[in-house]
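A single protein chain has been removed from this complex, and every other one stays in its place.
As written, the chain order gives the labels A and B, with residue 1 at the start of each chain.
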Amino acid sequence: MAKRIDVSGLNAYYGSHKAIEDISMTVEPRSVTAFIGPSGCGKSTFLRTLNRMHEVTPGGRVEGKVMLDGDDLYGSGVDPVNVRRTIGMVFQRPNPFPTMSIFDNVAAGLKLNGSYKKSELNDVVEKSLKGANLWNEVKDRLNKPGSGLSGGQQQRLCIARAIAVEPQVLLMDEPCSALDPISTLAIEDLIGELKERFTIVIVTHNMQQAARVSDRTAFFNLAAVGQPGKLIEIDDTERIFSNPSVQATEDYISGRFG
Amino acid sequence: MSISTMKPTGTPGGESGPSNLKAARLPRWSPYVIAVGSLAVGCGIGLAAGLDSRLQWGLIAAILFVAVSYILSATVEGGRQAKDRLATSMVWVMFLLAVVPLASLVYETVQRGAKVFNGYFLSHSMGVVADKETGGGIYHAIIGTLEQVGLACLIAVPIGLLTAIYLVEYGRGKLAKAVTFFVDVMTGIPSIVAGLFVLSFWILILGFDFSGWAGAMALSILMMPVVVRSTEEMLKLVPNELREASLALGVPKWRTILKVVLPTAIGGITTGVMLAIARIAGETAPVLLLVWVNPFINTNPFDGAQASLPLYIYQQYQSGNQAGYDRAWAAALALIAFIMILNLVARGVARWKAPTTGR
């Protein structure tokens, strides 16, 4: 189910502007890897290169290799559509399809594929909603629009939608930044459960959150505004927060800048 | 379309191996090759079947292109990709379909209009030329159009500007809502209805004669909502900080609007007014009802029938002979040139005077 990601020598551009430079790292399967760093350091951009969403942005361009268990995501003949099916994504703002019901939102990914049985679909939707800790809250109103849920519920609905297609990897781009503390807690608990089944990469602004949910933490930084972002170091979360090997990381974590 | 060739490419994130991410794709150059191929076949069929209209050749080619891309994609790439390609090729065909009429219209107008379009044509009227004779020109029509459009501007621009200022700077509450709604609805009034309105109250009830002025009134009704809409958009773009900065200096609101808001938006407002002029300059229906027709030069828009360019085209077309058609095309060329120049200049002004404040 879960797969390892190996990134080597990755650059990403917006038009002629280089947003991130020469990033190499390994993301371990069945673990949570957190990306932290100051605003504009390219951590979200980097996350989006991992499922080829970066190239959706006008002018977006990527150089380098991203290997998913030995398959290069940017190799020739690779279909970005298949990449995105294999590597799911949850966004900063909850974005359920506004015109679809809760059920249809979760089933959306499966329906794209065309071949499914009605009973199968019911099972998958229930399983996914349970997996996202949302089943009990919505099981009586599956046909109501997803936009009627609270922000935290919407975000869990989006997680359910993402895991319904059984991806190998789940990318989360600041999934809690638009949520209140209680909803945040629910999502963090959920992340702890999901890592049993998926490789999870999470971008977060909140260092406590990184410390709470992740097994490994990567710190990104940029030399100056307008300069490309770089990976400073990646290590076990415990080490990053107690005894980082680079001074800049310690400065950032202890709140001396950023 | 052979559905039997469709293969669903079920590639869910299951346990499958490396091939999981890859998908059979048609080569990048395939759409171009298919396009050229279908064009060739389309022309071939057209020639063979002796279809006289190039339009049909093109339609056959377009249908071929859409169908062939779909079938090829369905066999090689599978159903979902095929549908995606179908949508893409349809969208391209739709776009080309829209370009064809514009290209044809411009080409035909220039080509047929050039025949009698010269200095003589621009500087003479139809005063002593019978319908079937060659010769004559559009001088009287140009004068009529310019005067009628100018008068319409004199009415519509101040009212339009002030209404827009009211809506943006003062308008809250029911009156503003009503004005906004009816301005929108007014943009949709058929021009002939505006003509009928002026006809009913100015000519039938008040008993005045047909004149350029009557036409100008109808044109101003058509122009007002366009001016209001575009001015409103431009005033909304002026950042509030500018207004507040001026008000904080103790400048009264009306002077703030006149000295700060309007100058900031003047480029966009000018563009809007010019586009509105371009729109009414080509209106025929109200002019037909209110200005009547006059083959002679009449420089007084307040006294008696005049001519106008669109009306001239209609008149010459209706004469139903080749000399008339030639004159109609030449006048159409003049009118289109006038309107296109207005459009281009308007856009130039918009770019040149684009508000640099804010952002």
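Note that in this section contacts are C-beta pairs under 8 Å (C-beta built on N, C-alpha and C of every residue); 3 or more make two chains touch, one makes a residue touch a chain.
In the analysis below, contacts and distances are computed from a predicted model.
Visitor: Out of "Acyl carrier protein", "2Fe-2S ferredoxin", "Heme exporter protein C" or "Phosphate transport system permease protein", what name does the UniProt record list for the absent chain?
Guide: So the chain that does not appear here would be "Phosphate transport system permease protein", according to UniProt.
Visitor: Using the touch definition from the top, which of B:41, B:192, B:266 or B:345 touches the missing chain?
Guide: Touching the chain that is not displayed is residue B:192.
Visitor: Touching the hidden chain in the complete assembly: which of B:33, B:47, B:63 or B:105 does that?
Guide: Here the residue in touch with the unshown chain is B:105.
Visitor: For a quick check of understanding: of B:30, B:75 or B:88, which residue touches the chain that isn't displayed?
Guide: Within the whole complex, the residue contacting the unshown chain is B:88.
Visitor: Looking at the full complex, which residue from A:158, A:179, A:210 or A:253 touches the chain that isn't shown here?
Guide: A:158
Visitor: If you put the missing chain back, which residues of chain B would it touch?
Guide: Given the touch definition above, chain B has residues 51-53, 55-56, 80-81, 83-84, 86-88, 90-95, 97-99, 101-102, 104-105, 108-109, 112, 158-163, 165-167, 169-171, 175-176, 178-179, 181-194, 196-197, 199-201, 204-205, 221, 224-225, 228, 252-255, 257, 275, 278-279, 281-285, 288-289, 310, 313-314, 317, 325, 328-329, 332, 335-336, 339-340, 343, 347 touching the missing chain.
Visitor: Which parts of chain A are in contact with the chain that was left out?
Guide: 51, 53, 56, 58, 81-86, 88-89, 91-93, 95-100, 108-109, 112, 147, 158, 161-162, 165
Following the convention adopted for this analysis, only the chains that are shown with their structure count from here on.
Visitor: Cα centroid separation between chain A and chain B, in whole Å?
Guide: Once rounded, the distance between the two centres reads 46 Å.
Visitor: Mind listing the chain B positions that touch chain A in their complex?
Guide: 8, 10-14, 18, 20-23, 25, 79-80
Visitor: Where on chain A is chain B touching in the complex?
Guide: Residue positions touching the partner: 68, 70-71, 73, 75, 77-79, 81-83, 85-86, 112-115, 165-168.
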